[in-house]
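Only a single protein chain was left out; the remaining protein chains are all shown in position.
Let's look at chain A:
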Amino acid sequence: MTNPEGRGRDDEADSSAEAPAPDGFEWSNYADEDIMHQKNEINAVEAEKIPCVGDKEPLSALAAEYQSGSPILLEKIKVLDEQYAAIRRTRGDGNCFFRSFMFSYLEHILETQDKAEVDRMKANVEECRRTLQSLGYVDFTFEDFFALFLEQLESVLQGNETSISHDELLLRSRDQSISDYVVMFFRFVTSAEIRKRSEFFEPFIMGLANTTVEQFCKSSVEPMGEESDHVHIIAISDALGVAIRIVYLDRSSCDKGGVSVNHHDFIPTVSSSRSGAVEPFITLLYRPGHYDMLYPKRPS
């Protein structure tokens, strides 16, 4: 690149920027760089407070949070206590829904060793891959994320050399890079489903963000750290054919006097191959702005 010979007179301060050494990037006054740095530091502080995926805790730990708080919430937690045994927290970094989904799903497979479910999932994953390709995504942009998820899925099935224990699953889910790669895999899957069925999702998205479907996917689904909403949950549930129960813990009270806790089941519409009432095996606790995992009490 040729530099101009006659530069403007107010250019003298630029001499360093004008003739950069091949490797001498002037990052020193790179403002956005500083911002990113600071953001990473904040994330690191948060990361020390709570891992990507926490330990299983009794519901009393949840009640303890609200000890001096809203009586409605405490009442609701009592109601939850009748049906649910434990909670497992996730880090509040905008990826909590996908991370909760990841851990719940893989833990379910690890515990049930449901090979049919794994095969069904693999078929859906392949379908998502084809969808991304037909939408014009370049293979190398998503294939690493797909491969890493399939590897985790394979490894929770026991009896292979690569099989992993529950402890190892927890470690991997806490490993920032593995965990983030799987979250990113789900983001690709979600984006593909929304764009594939854009006429269906368009009205929801208009109501939520007042943008086009494509813009929504680019700005609110694909970037890491973007929080999930109903649209994301419907899309991932449909794309992967996995039912999800969301239990809502908020301050809303019902007029009837007694306190009850609402939940909503997201039942996949597309995969009607398994007919009949599907009882979701993934249960998440939603508190405004955050998702954690819930463990139902097992019938004794």
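As a convention for this text, a contact is a pair of C-beta atoms (placed from the backbone, for glycine too) under 8 Å apart; a residue touches a chain by one contact, two chains touch by 3 or more; residues count from 1.
Here, contacts and distances are computed from a predicted model.
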| item | value |
| --- | --- |
| Candidate names "Ribosomal RNA-processing protein 43", "E2 ubiquitin-conjugating enzyme", "Dynactin subunit 5" or "DNA primase large subunit"; UniProt protein name, chain not shown | "E2 ubiquitin-conjugating enzyme" |
| Full-complex contact with the absent chain, from A:67, A:160 or A:177 | A:177 |
| Touch criterion as defined above, residue of A:60, A:112 or A:141 at the omitted chain | A:141 |
| Contact with the hidden chain (one of A:70, A:163, A:219 or A:260) | A:219 |
| Missing-chain contacts mapped onto chain A | 1-8, 13-14, 17-18, 20, 23, 25-27, 29-33, 36, 137-138, 140-142, 144-145, 177, 180-181, 184, 187-188, 191, 218-219, 222-225 |
